[in-house]
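With one protein chain withheld, the remaining protein chains of the complex are depicted in position.
The letters A, B and C name the chains in turn, as written, and every chain counts its residues from 1.
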Amino acid sequence: MASRTVSAHAALRQFLRETRRHSLDLAAPLSDADSSAQSMPDASPAKWHLAHTTWFFETFVLTPHVPDYRVFDPAYGFLFNSYYEAAGPRLRRDRRGLLTRPALSEVLAWRAHVDAALERALDDLPDAARALVLLGCHHEQQHQELLLTDILHLFSENPLAPVYAEDAPFPAANADAHDWLAHPGGIVSIGHDEDGFAFDCETPRHPVLLQPFALGSRLVTNAEWATFIDDGGYRTPTLWLSDGWAWVERDDITAPLYWRREDGGWSTMTLSGRQPVDAAAPATHVSYFEADAFARWAGARLPREAEWEAIAENTALSQMFGTCWQWTQSAYAAYPGFRPEAGAVSEYNGKFMCGQFVLRGSSCATPASHARPTYRNFFYPHQRWQFTGVRLAKDI
Amino acid sequence: MASRTVSAHAALRQFLRETRRHSLDLAAPLSDADSSAQSMPDASPAKWHLAHTTWFFETFVLTPHVPDYRVFDPAYGFLFNSYYEAAGPRLRRDRRGLLTRPALSEVLAWRAHVDAALERALDDLPDAARALVLLGCHHEQQHQELLLTDILHLFSENPLAPVYAEDAPFPAANADAHDWLAHPGGIVSIGHDEDGFAFDCETPRHPVLLQPFALGSRLVTNAEWATFIDDGGYRTPTLWLSDGWAWVERDDITAPLYWRREDGGWSTMTLSGRQPVDAAAPATHVSYFEADAFARWAGARLPREAEWEAIAENTALSQMFGTCWQWTQSAYAAYPGFRPEAGAVSEYNGKFMCGQFVLRGSSCATPASHARPTYRNFFYPHQRWQFTGVRLAKDI
Amino acid sequence: MASRTVSAHAALRQFLRETRRHSLDLAAPLSDADSSAQSMPDASPAKWHLAHTTWFFETFVLTPHVPDYRVFDPAYGFLFNSYYEAAGPRLRRDRRGLLTRPALSEVLAWRAHVDAALERALDDLPDAARALVLLGCHHEQQHQELLLTDILHLFSENPLAPVYAEDAPFPAANADAHDWLAHPGGIVSIGHDEDGFAFDCETPRHPVLLQPFALGSRLVTNAEWATFIDDGGYRTPTLWLSDGWAWVERDDITAPLYWRREDGGWSTMTLSGRQPVDAAAPATHVSYFEADAFARWAGARLPREAEWEAIAENTALSQMFGTCWQWTQSAYAAYPGFRPEAGAVSEYNGKFMCGQFVLRGSSCATPASHARPTYRNFFYPHQRWQFTGVRLAKDI
Partner (left out) sequence: MASRTVSAHAALRQFLRETRRHSLDLAAPLSDADSSAQSMPDASPAKWHLAHTTWFFETFVLTPHVPDYRVFDPAYGFLFNSYYEAAGPRLRRDRRGLLTRPALSEVLAWRAHVDAALERALDDLPDAARALVLLGCHHEQQHQELLLTDILHLFSENPLAPVYAEDAPFPAANADAHDWLAHPGGIVSIGHDEDGFAFDCETPRHPVLLQPFALGSRLVTNAEWATFIDDGGYRTPTLWLSDGWAWVERDDITAPLYWRREDGGWSTMTLSGRQPVDAAAPATHVSYFEADAFARWAGARLPREAEWEAIAENTALSQMFGTCWQWTQSAYAAYPGFRPEAGAVSEYNGKFMCGQFVLRGSSCATPASHARPTYRNFFYPHQRWQFTGVRLAKDI
């Protein structure tokens, strides 16, 4: 028991160090200006991600649980609180790009200050605070993915199409023929069983009754998506949800985000600059609206999240993790018996259960230790700056 | 068999006549101007409802199925198509209030023309067309309710607070103490079994696995809602969904729609003009956001639609029908195995399965023959000009 | 002196009667619905014009100056005050189309009530009040023109293109060759000399120093405008003011308001329904932006208002009055020594002296007795639902 605690302590310390280090690595290719700009209200500056994840530890762990902790700068709470009403007022989300100060160097100094305080305090923290440290690490992993997708969006808006890194993450191709994996349905259990970390919204594990169904053996490819375009997919209103068609018309949508028609094909913006679209790679940066229209065009449908999880727990299907998040037709909602995390972090997930759709799996930009079969990502149906893709499903 | 057909034919003719007649009765108190105005994009003029329901029969029944039918005015298709992409282009929804012509009298002449053609054709129509006549009647019943709620909204915007009718529908009070009705959970069947009319979205009937739960014995009352207000419900962000709180702040929401603080209490706008709020009547004209926040404040939650239906099929609980639509926490989505209606009316329901929440029951403005336990109404979470109310639920 | 007073009294009574009668004549072709609809925030319903002009007399003449006057309905002040801050709060301008009540018949009853009271009181009114009656008549004449242009706009939004009247006003053609009328410049006096009625903004008469210039002998024709279009006028940014080009791009402007390209030519919406564009008629329903761009394309410029007035006072140039209002390059501003009308009507003109341009002359929709050389009409540079046209000018 004691030794398990020791090793748990060591594991947490290790996870914390690696997580905090990884954020710095991700920011390394960015200039002060790169890290400070905000390209749309949905995105945040990289510097803000570095600061906000630090604020999380300072606010929820150090200040309440470490008696002699000295807050680095009392003004930062207002600047780097994201959406926690209980933690006080905050800067409007769409103003984050105006924070040219504190400079990146000051944010890095804050990170070092908080890291040092965590290192000192970690072993003596009560269990509840240690749970918050763990939550803080997983929280920071979420922001690591956002840092990458937000930078990609920022760079996509720059006519110079800057390169973040030559060897940056990208969704790996799979040129196999598309096949179907059948599932007989019946009662399955979904949700996290609380062995290991999970967010509150993944719990409680509970039984669900499924009808027979099949899932696609791989993600929809860019070649298939180009066929959809060529077949008039973006000009055929009857393929689309009503809200989706309104979005297509209002925003003049004709292809996935970042696609541009070039002489002799399509290009797309990537973390390695503008590149030709790879036919065998999965289509990505598509909205729920597009995913749903594509599936209808293909004579299929999107998976329900319970279907996806039932397969993921038992079968090694291609591209389930590490490639693209996969839109499901399930609205993001509370599981039966859902209880938000206790205390100050109770706003983490529950208050977003409205108007968003669940994505399952993980993407090329997700830290590997952040992926699991029960994971529920969620975005609004028009959003597509994440590495989002499509796995088809059908009734059988 | 033959006699059953005869009586089915007679029943359809009778339902058609009564439905068409009832729309005229509803419009009777309205002036030409009243019937032509549109108070917001979500609402339509009464004259438009009278015309659009007529367009439905002309477009989907008479034109394709009655060889010698003469279209009343070819220009009307553009004016009175609501959202059927397959039926061609249409007037922008927010421009319906600009149709001061055709005059109400011309629309009534169109109605008579179509009614006469239907009367003549009815017995000889093929089954598929008769099914569309039946659909057209249920469609018209939906618009009858909208006609009333749209007029209420229009009159609410008029500082003179006009009276639609002194004896107009209103949600009836229930002063009983609030109690809970328990359900043990388990596998229940929900959805329509196709005996009698239902919309496509109510099918197929299918099994669902429920956890134990309880439903409130009556709707939340105005007295209870006033307590929520007095307790700061509209000023406490942690009670609200994130999108809901943004809505409260942007639109400065402080009470149900139509409520106004008067010396010594609240008044509200009704179809009989501005009236004092009745403490024992159900709170109505509340959004999903408000319903959800109220439930959280009350230590309860909103029902899932399957829970509501499981109770409705087996128990005579108060105010399930004929009072207020009841928000559920279920996003409006396809049942497993859902197939849209075939043909031109396939856009009826399926394309709205995004971003809306299901409401169950029926309201004081719903035609009585239009209510059933499997019925799925749906609106966006901010909408509240329908007679919407709250029935609480909880896990047990 | 006494007899002059008598005849002045009789003249005012006569003017009042004719003006009030004329408004009714203008509204005669309109249904209750036609008269209640508002097609854009800039326009008002015809019924509102009938009511607002009545409110003007009730508020500024009868209530303050006729001791026993009984206000017809105290609620109407809120509904029909246009923009007089000093006269109390008022309905938002963009909500005027929601006033389906009071019905047209009630507004007509109000008009009769006010007319009768004015008839009784007129001879005994103090001079200041009689001046307000006169102002009220000229005010009503302004609204008579707006009633027509607002109905035209409403009907233009209706795909049925209703006819207001077969013999409705339209800008008369002039097929003469375009010529220039020169003026030597020097000191001229402009502004009203207070002999007869004028609005405050036309005063005081004052000297202005002009450079030599010439004015076009007639208005720009539709044929000339079509040449401008064919020459790419709407696609050449360097012809346009910066704000004008932004307007062209944002609103996708390609021709005058109401023009539509038909097989073999252009049509336009008129008070007599949709009609072919008459090549010899003056181009109308053009914005300041378009007028300015056209003039630049034509190697000319728009007149200054003092230039226009200097010509109008001394020369009978074609189409100066009764055809189209003529855009000038003069911003609407106070003349040196300008003093707003005293008292409650001081808001009439002065508070609009910002961002608008002066138009001179009068249009086919202006009552003939409302036109004079000193008259200053004004609109924002993007507005074009009035009968606005272009007379060219140049330096010589």
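Keep this in mind: a residue touches a chain if its C-beta (ideal position, glycine included) is under 8 Å from a C-beta of that chain, and two chains touch if they have at least 3 such contacts.
Only a predicted model underlies this, so the values are computations on that prediction, with no experimental measurement involved.
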| item | value |
| --- | --- |
| Omitted chain's touching partners, listed by label | A, C |
| Touching residue (missing chain; options A:L16, A:L118, A:C137 or A:L154) | A:L154 |
| Touch with the omitted chain, as defined above, among C:F56, C:Y76, C:W240 or C:F379 | C:W240 |
| Absent-chain contact - pick from C:D73, C:D115 or C:E347 | C:E347 |
| Contact set of chain C toward the excluded chain (per top definition) | 83, 85-86, 187, 206-211, 237-238, 240-245, 288-289, 292, 301, 304, 329-331, 333-334, 336-337, 346-347, 351-355, 381, 395 |
| In chain A, positions touching the absent partner | 31-37, 39, 47, 75, 78-79, 91, 95, 97-104, 154, 157-160, 162 |
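As a convention for this text, only the chains that are shown with their structure count from here on.
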| item | value |
| --- | --- |
| Chain-level touch network, classified as line, ring, star, complete or other | line |
| For chain B paired with chain C, centre-to-centre distance based on mean C-alpha positions, whole Å | 45 |
| Inter-chain centre distance, chain A versus chain C - centres from mean C-alpha coordinates, in Å | 58 |
| Where chain C touches two or more other chains at once, by residue number | none |
